[in-house]
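Omission of a single protein chain aside, the complex is shown with its protein chains in their original locations.
Let's turn to subunit A:
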Amino acid sequence: MGEWPLIAGQIFNGFSVASLYVLAALGLALSFGLMRVINMAHGEMLMLGGYLAYLTLQVVPGPLGILAAMPVAFLGAAAVGAVLETTLIKRLSARPLDTLLATWGVSLILQQAARNIFGAIGVDVRAPQWLNHAYTVQSGLLEGLTIPATRLFILAVAFAVMGALSLLLARTRIGLLVRAVNQDRGMAAAAGINVRAVDLSVFCLGTGIAGLAGVVLALLGPVTPNVGQSYVVPAFLVVVLGGLGSLKGTAIASLIVGLFSALVQILVDVSLAQVLLLLFVIGFIQFRPQGVVAVRSRALDA
């Protein structure tokens, strides 16, 4: 096996890592773009998704459990998001720093709750048999290249979520309302749009996507009380790099981060790759502080 399969494999891995990051970051970007809320408990929505997947697999074992877990985790995390929004974030809407502190507190509470309910050591969520195999190129230039089915599945989920989200925002009445509120909250309210309802539904949508992401992340990683913390930092990185609040930017930034770290890792180890990635992001932000995609919104100009 020569250089080519390794490079091709790393390009695939870059897309795979990007798909994980985009799923983890979309919810953050959504709620920041519309409400300027940085939800520190976002990682715990991923964790919640993982645990809901575990519970679903207890009820629906067998090959289709993981598919059943996805709507369960989406709705469960969205419901928790609704509670969070109505009880806390709504009341702190004009105070972004306070929201940050309050949601951080929520994050600690949720982690401890998971620890008390499920124990400090993780629970076991496994990929079903139909995903637990890999496709290997048998001959030709790329002989030996291995594509795991699990990663293909996650890639497909990421594309489906992004596709559904952009259709929702571009083609539906709800999307129209969201875009209106995003462009000018005051005018939207004056035009009779129920801004509160739009805020609530977008926040729930964001946490719901995080819950969904938690299910697919559980296929490749652990489900523990502090698993959210492993993904929320890269998710923040992606959101900042992409341009705060831009969904397109989030997707592109995920791809940049994923491909950059995967390709750099051909030459250096994971630790050094992380250092280089951070340096790259810092450099990028120096020259283009608005991120990949600049968002023009009066919500962000205030």
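Here are a few things to note about the model shown:
As a working rule, a residue touches a chain if its C-beta (ideal position, glycine included) is under 8 Å from a C-beta of that chain, and two chains touch if they have at least 3 such contacts; residues count from 1.
Rule of thumb we're sticking to: contacts and distances are computed from a predicted model.
Name of the non-displayed chain as stated in its UniProt record, restricted to "Multicomponent Na+:H+ antiporter subunit D", "Urea transport system substrate-binding protein", "Sensor histidine kinase inhibitor, KipI family" or "Molybdopterin synthase sulfur carrier subunit": "Urea transport system substrate-binding protein". Across A:V178, A:V238 or A:A262, the single residue that touches the chain missing here is A:A262.
For subunit A, the residues touching the absent chain in the complete assembly are 1, 5-6, 9-10, 13, 16-17, 20, 38, 40, 96-97, 100-101, 104, 120-122, 124, 126-127, 131-134, 136, 144, 146, 148-151, 219-222, 224, 226-227, 229-233, 236, 240, 244, 261-262, 265-266, 269-271, 273-274, 289-290, 300-301.
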